[in-house]
Every structure is written in C-alpha cells, then in structure tokens.
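Just one protein chain is left out here, and the rest sit where they should.
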Amino acid sequence: MEPLKMIEKDIQPMDVHPMNDILRMDRLPHIWCPGCGIGTAVTAFAAGLDKANIDLKKTCIVSGIGCTGRVAGYIKLDSFHTTHGRGIAFATGIKVANPDLKVIVFSGDGDLISIGGNHFIHAARRNVNMLVICINNFIYAMTGGQVAPTTPLAAYATTSPFGCVEPPFNIPYLADSSGAVYVARWTALHVRRLTNSIAEALNKPGFSVIEVISPCAMYYSRINRLGDGLDMMKFYHDNSEIRHGEDTKNLDIGFQTKIIVGKFVDRERPTYMDSYNKWLSGTKKAEK
Amino acid sequence: MKTNLKAVLTGTHTLSGNEACIEGAFAAGCLFLAAYPIMPAIETIERYLKRSAEVGATFIQMEDEISALAAVIGASWTGKKSMTATSGPGFSNMMEHLGLGVMLETPCVIIDVQRTGPSLGIPNRAGQADMMQARWGSHGDYEVITLAPGSPQEMFDFTIKAFNFSEKYRTPVIVISDEYIAHKKEKVVIPPADGIKITPRRYFKGQKDKYLPFKRDKDFVPRMVDIGDGFKFHVTGLTHDDKGYPIMLEECQEYNVHPILWKIRNHVDEIVEFQETGTVDAEIVIVYYGATSEAAIKAMKQAKDMGIKVGGLKLDVVWPFPDKKIAELAEKVKAFVVPEINYGQIVSEVERCSYGNANVIFVSHGEKGINNTDDIVSAIKLALKEKERKKGIIEYRSQAGSS
Amino acid sequence: MAEIRFAGYGGQGIIRSGIIVGKGASIYDHKFSTMNQAFGPEARGGACSSQVVLSDTKVLYPYVTVSDVLVAMSQEGYDMFEPELNDKGILLIDEDLVKTKPPRGKIKSFSIPSTRLAEELGNRVFANVVMLGFFTAATKLVSKEGMEKAVADSVPERFIKHNLKAFQKGYDYYKDKL
Amino acid sequence: MRYWEVPFGKEKPKTPIGEIHILKERCKGCGFCVEYCPKDVLEMSDEFNSKGYHPPKIVNGEACVNCGLCETICPEFSIWCTLKEEVALEN
Amino acid sequence: MNPIITAFVNGIKKSGLELSNIVVVSDIPFEPEVIKEAGVDFFHVTRGRAIAFGTGLKLGNPDLKVVAFIGDLMTLGGNHLVHSGRRNMEMLVICVNNFIYKEIAGTPAPSVSPGFSAFSTFERPFNAPHLANSCGAVYTARWTALHTNELENSIANALDKRGFSVIEVLSPGPNFYKEINQVDSELLDFYYKNSVTKNNEDTRNVEITPEEKIVTGEFTDKEKSPFIDTYNAQLGKILGDKFIPLGGQSGRD
Partner (left out) sequence: MKANPRDVNTGTYYMDGDVAAGYGALAAGCRFIGGYPITPSTEAAETFARIAPQAGAVFIQMEDELGSIASVMGASWSGVKTMTITSGPGYSLMMEAIGLGAMIEAPFVILNIQRGGPSTGVPTKTGQADMMQARWGSHGDYEVIAIAPDSPQELFDYTIKAFNLSEKYRCPVMIMADECVGHMSEKVVVPPAEEIEIEPRRFYNGPKEKYLPFKPDKDLVPKMVKAGDGYNLYITGLVHDEKGYPIKNQLEKGKRQKLPTRRLVDKIRLNADKIIELTEEGMDDAEVVVVSYGISYRVAIRGIEIARGKGIKVGNLRLITVWPFPDKKISELASKVKAFVVPEINYGQIVFEVERCSHGQANVVLVPHGGAGVHNPEDIAEAIEYAVNEKKKIRKVVEWKTRLEKFVFEGGYKLNK
C-alpha cells in the first residue's frame, strides 16, 4: 500500500475565488452531483453572510446528515456536521449556552422535516434565535432517492416505486404555525433574492426559516424523468411566481405544479432567550 | 483552576443523591443542563433550576432526550461544562448521541439514574440493569468512563470526578446511579471551594491557523477551542482526519477510531478506582457497586462475625473494568460473590477476568428493590461449600421471593 | 478463477458493470461469482470501484487480492489499483480519461474511448456498457451470449436496445482494432 | 448648481467590462452559467476535464459586464468574474 | 375516575362503534379497571410513541379503529403527530394538555414540582389545534376536561371521521409519570371558568395566551382521503390487477 497518495488530493495553485474567505476551498470539489442546486444555495448563503454585515467570528453553522448536511463542511465558520436530524437540537444547545453566537442550521428536507421534524417545530415554538436554511429537493438524495416528507403526491421514488401516496409537507406553513418569525421560500434559480433574504434573516431575532427549492438531478428528476438539473432550473424559471406576504396555507407544492416563492412571514415574537431572561430576573426578585 | 464560589455550597447538608449530584456538578463548574424530565431523575432538574439563578447556570428543557444530549454536546463546544440527567428509557434514547459525543470527543457528563427495566419497567424502583448498556449501548467501537456512586456523598464526589475525567480525556463520562441512591437522603459534606480539584479544559493555545481540532497530544487526547474564538474549525461525526474533514478510508478509520479507544485503554490504570476492604487474606471477595454497597457491607460484617474470611471490592469506576485487579484477586481467593440488581451483567465481566481461577457466584435481583443482605450471606456460604472449580457463573437464586 | 476490478467515478456505472459481469458468469455461464463494491457518499463523481471474483467452485474469499483484469475509467482509479494488477494481467482503460504509466511486466493493455463512443450513441451513460463489450472481447472470461443476456437483464426494458448496441460497439471496437 | 456636482450629461455613463475565470477541473458541466448568462458569453466546450465533464468556454468575452450571475449560480464555485475596466458608453 | 376517561368511554358508546374493534394506544398508564370497563384493547407504550405504534396497528390490520392518548403533549411525539397528520393516517388522537396555566400567566416558579410540566415554565405551549390543522388533520377540537358533554360528542364525532383527528383536552395533572386519575380539581375549575366556546373558529386564533380566555370548540371538520384510501388508489392505478389492496380481509392471511 502506498502511503499518502491515495488520500492527499493534489491541490493545484489557483487564482483566488472571491469567496475564498468564506468557503473551505481546500475541500473542493464538493460531493454534490452535476446539476445539483445545493452548491448554488451555498454561494447565495456565502454572499448573504457577506451582505448581512455580521461578525463571522461569532457565527457558527450546523448541519445534519444528507447531501445538504455536507454544507457545514464547506463553509469556513465554526462548523458542525452532526447526526441525522439533530442539527437544530445541537444548535439550540450552542445558542442557549452562549447567546452571543449567531447560529445557522443548514440542512435538507429529510433531515430537518422528517427525522428532525420534532426539533423543527419545537425550536419554532420556543423561538430560539437561529436561521434555518432548508434545501428542499423533494427526495432523500444521499441514500439513493427514497421518498421524503416533501415528495409530491404520485411522484416516484425508490421506496415509493408506484408513486408517492403521502401528501407532502408545506414547509412554510408548518414553520409558520409552529411559531417561526421569518419564513421565506426561494428556488435555487432566485439567487439574488435568496441572498437578500438570507442577509435579512440573519439580522432578524428569532427562529427564521428559508426554504430553498433545489433540483436533484440524479434522483428526483431522473426517477420522475424530468431531465437534468438545467431542465429543472428552466422549470423553476417558467413556473415560479413571487407573491410576498401570501398566506402560508396556500403554498402547497404538487408534482410539477406552480411554485409560489417570496417572503411570507415577518413578525415579532419574544425569543427564547428573552423569555428566559425575563423569567430568570423574576426568580431573582422573588427570592429577595 | 478555581471554582465559582457561589456554586459551592460549602458545609454539611442533608441531601438526596440527586441533589448531591447537582451540587457536585456546580462545584465542578457545570453551567449548562439540557434534559427532559423522567422519573427518577427529576429531582436533579428541580435542584438545578432552584440553584441556577444564583450560580448563573443555564437550563433548557428539550423536547426529548435525543435533543437533550445533542444540545449538551453543542453547548460543550461553546466552552461551558455541560451535563444531562436521565433514567433508563431516556438513556436508551441518548445512545446515538453518546456515539456522537465520543466521535466529536466532546467533554460532557451524563447522569443515568437507573430504574427497573426493561422498557418502562418500574419507574420508582431501583435497578442496575443499564451497566452493560453504558459500555456497549451505542453502535461502533468506543470506550467510555463510567462511575458508580454508592451514596449521596459519593454522588457529590463522583460527579466532580466525572467532569474532571471528561475534561481530561475529552470524552462523555457517565455517572450511573440508581433510584435508591438518588432518593436516599444522607449527610453530605461539601468542602470549601479551594479544596475541590478541578481539571481545566485542555485548550489549544497556539496560532489560530495552526489549530487542528483532532490533532492528538502524546496521551492521544486532542485539544479544544470554543466556538466564536475565530478558529473556524470543522468537526464531523463521520470518520475524519486531524482537521476534522471526513475521509472515508480504511486507513483513516484506523487513524481516527483506534486512538479514541487508546486514549482510555492506555490510561486504564489511572482511571480505574476501587475500594478494597480485607482482601489481603480473604477467601471470598464480594464485588459490588452502587446501591448494593449497603447490603454488601452489612453482609460482609455478618459473614466476618461467623468467622468467614471475606473481603470486599467496591468498584468506583465500573468502566473501564478493573481487569487486572480481578485477575490478581482470582488467583488468591476461592470465589467471588457478585450481588447486582439485574440478571447478570457486571458478574460476567468478573467471570471473564477471573480466568477460571475462582468461582463466581451471582446474587440476582432481590425482590424489594435492592439486594437482600441475607441473600448475600447465603451466597457466601454457598461459595464456601463449593469445592470444585465451576465453569460459568453459579447463580444464587433468592429464596425469599417464592413466598 | 479470475479476479476483476472495475474502477472509476460514481455515475459511470462501475458497480453496474460488476453486477453484469458477475451475473453473466454465474447465471448464464453457470460458474460462481461474487461481486463487491466500494463507493463514497457521493452519488456522482466520487471514487468508486467494484470487484468480481469468478471461479468454477464456490467463492469463499470474496475479495480481490491480485487482480487479473483491471478496468480503469478514471485516473484516480488507475493510480489506486494499477499496483495490485497481476504482472500478467490485462489492463483496460478509457483513453480520454486515463493516462497510463509505462507498461510493467507482461501486462496486456488495451484502450478504448468508451465515453466518447457512448456520447456518439446519444448518451454518456452507455460508457460502461461499451466498456463491457470491449471487456468481453478482450478477456473472454465470460461468454458473449452470457454477457448480452446479463446486460439485457440489468437495464430497464426501454433501454435494452440501446445498451445492446453499445455493447456491440465496444465488442466490435476490439475486433476492428486488432 | 446645488443639485449636481457635475453638470448633467457631462460625464458619460460607464459600463463595466468583466473578466471571467474558470476552474475547469472543478466544473461538473451542469450548464447553469451558460444558460443563464444574460450576455451569452459562455458556451459548453468539447474538451473533457479529468472527471470526464465538459467545462464551459468563453466565446464572447468582450460582452461580459461583470454582473456576477455566473459566479452566484455556479454550484461548483468554479467560475467567477472580476472587473477588468470600465468604459464609457458610446452614444 | 378521571373525567377524560369517562368522556372517552361515553363517547365510544355514543359513536355506536363495536368496542372490540377499538384499540387504545397510550403513553400514560391507565388503570386496568378502566380498560376492563371500557371493553377495548389497550397498549401502554414508551413515551411519545403512541401515534407511531398506532400507525403500525392500523396498517397491520386496517379494520381497526385506533385511538392514541398522548400524555406528554407532543413533546417527544411531536414528530409522529405532524407526520401522521400529513399522511392523514386514520386515527383519533386525544392530546391531554397538562401545562400549568398559572405559570404561563407569568408567575415565575423556581420549581415546578410536583407536577412537572411538559414544557419549561416560561415557554409557551403549542397552539395544538392549529399545528394539527396545518399539517393536515381532518378534525380538530379543544375542550377542558369539565366540558364532559361536549367532549363526549366530540369524541363520537371524531370516531366517525375517516382521517387524522386531534382533540386537545385541557386537564392539569396527568403527565407521563403521574397517574392519569390524579387531577388538580381547583385548576380544572379555573380552566373551565376561563374558557369560551367558539365552534368553527379559525385555528390561528385559538392560541392559549395569558391575556385571553381559552377558546374551546370544534375547529376543523373537513374531508380528505385517508392514507389507506390514497395508498390503495395510487397503487391500484399503477399496478392494476396485480395489486392486493389494504383493508378488508384480502391482504391478510
């Protein structure tokens, strides 16, 4: 066995990419397939971080498992790649233990909404101050195309070989009704608006959710014969409609139906740390 | 390192095991507890809440035990000493994140107040049936440190020890008590703050760009930094290299996982602690831990009064197991008597380490909670009678239960 | 007995190739075979390899130790597995994607632009089947009929024709070239 | 003149000209940049990179206005543009 | 006996369903006598998993009528609740809300012993009917345990529905480690007096806050194809004759 050669990738000297400071360039190329939109969302995220004008030193990012779960590994912040579905729980610990930090959870639909659904709704209820970016590609991609809680009815997946029989979640509605203060949805094509949205949400106190519809060119579109990543992007181009402030209950996505995007919720609610501190000061008074 | 003075309730108190445990945690510098309430560990949360305001510690009640341990691991990376408290069913739920704690080499403390199992079992009755789970409950290879206190005072002392071990070896440490100790009120002496030894976190002090989160010191323990210190590190639960970047190769698995075991296995002698009484000339040695201590000590006395040469070995640290000590004793004594509130867990370890040199008598579950003194004495007598070297464990079945 | 290694990137059909060879040998040629795979977390683009052990008796040890045939469809795969190739082995490469080192021992080396040929046929996903045709002709380890049946058996019905065409193209490429 | 420092129309509006940088080895040939470049600067090439993908090539470089869309939409972080110069618009 | 259980038993009687077909799954232990009297099958499972366990029962034998009692108010089991709502798994969930209202109203209490609430003292609980509604439940209602008659009718109505139904019952006291028959009657009275019934109210407006009265009533009542119907329809469409539909006895041995 030859030592080293199998592991060290030859990293060629290169010109400096403008996001060199925010991305871990030594880890590229990343694992995502050609035509996948996660990379685009990461670029938008990096641009959003830049735009939000926050202290990057005091910012950390947590991911779960899955294709999108690898995002944390490519972003040059304090970054955590945790267990399946527990990104939000992990981030809650970080935020509550050190409220000075800015915490971002960047993960996929299966991770955040399926196995992590409980943490999602509870963190929204508590209004823990964090930004959740949820990449929704309608399928479990890393394990090979299983049906997800976002897979539209009658769409195919490997564990629903005869069409999905479960209605999908409307993620903005779920977030809204559990108490999130900022809810938006964009597709991977809306890079500029997504960037702005991320910058805005980063400065919003409370539990913010941004859903990013992204093409999965290898599983979702292949199993459902929707072409490659570019075809999916073209579909978004033709079929997405921006409706800011739309009632979140009207945001269902069917199989190849219109996708409504925009910023839907932007409200004020006391955050978890606010309530906690209020309670704590009350306790102290009561003791005196 | 000095402790926060407000956190240490110096003096003599009457505390239950659960309360003493939290006092120990505060004395050790714990500032974060995430938990989900469960019988019989609730009093830990209550005590923590009651004292958290004056100590300045944070508490969060999570939605389940899975997220509780996840939050604890997250909080630990912010630089706060963190813990969670639970009981059997909750401990089972934590198994996945015990593995994460090991893989991320995160110092944290888990208090498991055992109750009768399996499943929901009997919530307000003691048990010792999570002992093997503490060692083997998560998937993959790992080693943990597990301490088994036998009284409220030990709950206090061992919780501090647990925090120290966890910082020293950067690993989750489990304090495994049980309902009996958790609810027993006893005198607990809390020493002055400067009399409490605290192991500080092993921080990295070099240049920022040179930091590697999993680069090991000579004792195989890597150094930590806090989130927000600007190190921009990456950690993952996947098999990773020193940088914390995942590499999915056989060599990296060996490189990553083997030292996680070594850092404990190589220091077994420093970690293992036990209390010996009268083992020098003993024919029979009782091996006991946790809630069985009381009954075992009583039985020892009774047997001595009968003229039997009996000694006792109390395991303070159960995992790593004191292999050498047991093997050494096995060559001298006739038999070991192991009382446990389960159907045989630590006793099989005793059997393993005695290498056929001594018989192993197991005293299972008593009927009313903890083991019965009479049963242990009878087992000692049985051990004396048995002249042959038996292969396998001889179980002493309690007679009282059949009434 | 023969030990065969396919190496390349995820998405090139490396594992499928192993299955087809194994299936051709064990189901249609009535020998014994075991196929193993190794892949990374990536669906596409990660290092990927599959290994097939062919034997006339039951395969006990299921791994390749010294390969008799190496099929390399990526530089990385070639670099990693070339050293384990038998001195008298056969090396098959995609000439667009792999640059070889100077030959060693009595290794017989053959090259084919399989990806390019597949693209000519309409889709690069046929690259592995082109390579399989080439493999069948070059190694003669598995009968052509067996392989064709295995190919037909392993792909969706609507693609059988295309795949068999691709297979033939690879097979002919060897015959024409030599 | 209180409203304009410079009299209106004196300074000609400028248009930026960008320079595109492509890391061919990182590219996975998804074609997003080619499709969505507003100025049609790019085109897919025939050459293979070492992973067997066809990276884009610059066919209409002078048309680039440094809008940065290719940079933002590229999922591989393999293309970006920098400002080369700013030129005044001809009337 | 606990008023919720009484209402439940009476509700079943009102619905006219066959008792032996009803299976109750709960994460709170019931008194065996209660179950005996009710004449149903009863499973006491680990905390939070009642709905998931019920899903298995229902799919194993689609003829069963499954009722899940959740004592921990969606803490551990929140995920199963939202996902079953999404699937529209045919099941009635009775969610026993045991939070301690006084504490939410802003009285800080350093210790919440002995009735440890499912939420921390300073956290607001879910707007349970709204959450259930938003993830797709076909029937939602909220009552206090003293609204016995309404609760009985509600349970009977919900048992008639095909789909995922959620009834939230406010009843201080029971939680996962306390027996369900222990009730703080003083608080219960307080709840009852502070409630106002608004049937068909938009679930958005029924959040429990310290400032306003508790809104009770039947909020959602809609029709939606339940999971097993959707499953049979979709697979029947694709597989045709080869498919053996779930339900009836056809799929069972």
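Lettered A, B, C, D and E in written order, each chain numbered from 1.
By definition in this document, a residue touches a chain if its C-beta (ideal position, glycine included) is under 8 Å from a C-beta of that chain, and two chains touch if they have at least 3 such contacts.
This structure is a prediction, so every number in the text was calculated from the model and none was measured.
Visitor: As a test of the contact rule: which chains in view would the missing one touch?
Guide: Across all of the complex, the chain we cannot see touches A, B, C, E.
Visitor: Using the touch definition up top, pick the residue from B:G11, B:G56, B:G140 or B:P192 that touches the left-out chain.
Guide: Per the contact definition at the top, the residue touching the missing chain is B:G140.
Visitor: Where the complex has a chain not shown, which of A:A123, A:V147, A:A199 or A:L280 is the residue touching it?
Guide: Touches the omitted chain: A:V147.
Visitor: Which of these, E:F8, E:F42 or E:F69, touches the one chain of the complex that we don't see?
Guide: That would be E:F42, which touches the missing chain.
Visitor: Which parts of subunit B are in contact with the chain that was left out?
Guide: For subunit B, the residues touching the absent chain are 66, 88-89, 91-93, 95-96, 98-100, 102-104, 114, 116-125, 127, 129-130, 132-133, 135-142, 212, 236-239, 241-243, 247-258, 260-261, 323, 327, 342-345, 348-349, 351-352, 354-357, 364-365, 367-368, 391-392, 400-403.
Visitor: Over the whole complex, note the residues of subunit A touching the chain we left out.
Guide: Given the touch definition above, subunit A has residues 1, 3-4, 7-8, 65, 81, 83-85, 110, 114-115, 117, 140, 142-144, 146-147, 149, 158-162 touching the missing chain.
Visitor: Would you write out the residues of subunit C that touch the absent chain, in ascending order?
Guide: On the subunit C side, contact with the omitted chain comes from 18-19, 22-23, 26-27, 32-41, 59-63, 65, 150.
Heads up, the rule we're going with is that only the chains that are shown with their structure count from here on.
Visitor: Count the touching C-beta pairs: is A-D or B-E ahead?
Guide: Higher contact count goes to A-D.
Visitor: Please flag the chain sitting at the greatest distance from subunit D, going by CA centroids.
Guide: Farthest chain from subunit D, going by C-alpha centroids: B.
Visitor: Name the chain with the Cα centroid closest to the overall protein Cα centroid.
Guide: A
Visitor: Measuring from the mean C-alpha position of subunit C to the mean C-alpha position of subunit E, what distance in angstrom results?
Guide: The answer is 57 Å.
Visitor: Centroid from C-alpha atoms only, then distance subunit A to subunit C, rounded to Å. What do you get?
Guide: Distance between chain centres, rounded to whole Å: 39 Å.
Visitor: Using Cα averages as centroids, what's the distance between subunit B and subunit C in whole Å?
Guide: Comparing mean C-alpha positions, subunit C is 53 Å from subunit B.
Visitor: Multi-chain contacts in subunit A: which residues touch at least two other chains?
Guide: In subunit A, residues 6, 29, 32-34, 118, 122, 276, 283, 287 touch at least two other chains, as defined above.
Visitor: For subunit E, which residues are shared contacts with two or more other chains?
Guide: In subunit E, residues 75-76, 78, 110, 123 touch at least two other chains, as defined above.
Visitor: In their shared complex, at which residues does subunit E touch subunit A?
Guide: Residue positions touching the partner: 75-79, 82-83, 86-88, 106, 108, 110, 121-127, 130-131, 133-136, 204, 227, 230-231, 234-235, 237-239.
Visitor: Going by the contact rule set out above, which residues of subunit A touch subunit C in the complex?
Guide: It is residues 2, 5-6, 29, 31-34, 70, 141-142, 144, 218-219 of subunit A that touch subunit C.
Visitor: Per the contact definition, I'd like the list of subunit B residues that touch subunit E in the complex.
Guide: 36-39, 42, 45-46, 49-50, 53, 59-61, 63-64, 89, 119-120, 123
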